[in-house]
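A single protein chain has been removed from this complex, and every other one stays in its place.
So, subunit A:
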Amino acid sequence: MAAGSTAINFSTPCALFPCQPLSLGFSRSSFHRHQAAKNQRRSTRRAASTPAITAKLELKPPPYPLNALEPHMSQETLSYHWGKHHRGYVENLNKQITGTELDGMLLEDIIFLTYNRGDILPPFNNAAQIWNHEFFWESMKPDGGGKPTGDLLELIKRDFGSIDTFMEEFRAAASTQFGSGWAWLAYKANRLDVGNAVNPSPADEDKKLVVVKSPNAVNPLVWDYYPLLVIDVWEHAYILDFEARRADYISIFMEKLVSWEAVGSRLEMAKAQAAERESEERRRQEEEEKNAGDAEAVEMYLDSNSDEPEAD
């Protein structure tokens, strides 16, 4: 974290960042393309008093009715968790970013910018929590649970040894995330320098499944991981149904709620994105080598030209 960071006024356009296209050292546009459905969250309208278009983020409902996860997650919980908490994040973020350069940006971009390499700026908490909760609702389904299949199953066996070992690790992460936070299954495919000094699995090999946990609003996007599954372990997620028994909540989540279909399709997108980045990087390397080769040829030409006798 940067020491002595100054207070930043978010209402001043371009006060924080140069008004230029984002360049954070790696390509995130492919993530956006693969998340096309998520772009439904934004509506645009013209504000009455100004000619500019303001784009308000919208509260996206879960892909099922609020009572559909009964009896494992009650309608009461959903009505508060989605209807109050998630809604609150959306309303608060819209208030925070109106009139600033964050207004109109994609949610993922707001998250990256305001994470600010770990020196978190105020809109981050709201922006990341909006993303996290959408991802959480979509990680569950009525009559969920069961076991992963297909490619996902193969990778779990490869990277954890067995389904049971993976489940144990996931439960442990969810139980030991102290205070508020989240536990994740994610696809790690970044050989790139993340640049925020807080990559939780820097030594892990590339292109593998990992279990990670995060505090408060932090999510694996900021480490350039591709999230596949999440469980919310903020107390409000389980206190009405389970009181203090977080372990029971985690078990019910794994046995009755998790949507392995969602996890599987996210894995496909993660692998596609990783393959795309690899070929982009290969292309870039080839181009660099080619340019280096051309430069050498020019130098040789100059050298032979300067080979003139010094003495007259």
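Note that contacts are C-beta pairs under 8 Å (C-beta built on N, C-alpha and C of every residue); 3 or more make two chains touch, one makes a residue touch a chain; residues count from 1.
Criterion: contacts and distances are computed from a predicted model.
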Choices "Bile acid-CoA:amino acid N-acyltransferase", "DNA polymerase delta small subunit Cdc1", "Superoxide dismutase" or "2-methoxy-6-polyprenyl-1,4-benzoquinol methylase, mitochondrial" - which one is the UniProt name of the chain not shown: "Superoxide dismutase"
Option from A:N67, A:T98, A:S180 or A:S265 whose C-beta touches the chain left out: A:S180
From A:L69, A:L93, A:L113 or A:A217, residue that would touch the chain that is not displayed: A:A217
Of A:G88, A:G104 or A:G264, the one touching the omitted chain in the full complex: A:G88
Touch residues of subunit A, complete complex, unshown partner: 80, 84-85, 88, 125, 178-181, 215-217, 234-236, 239-240, 243-244
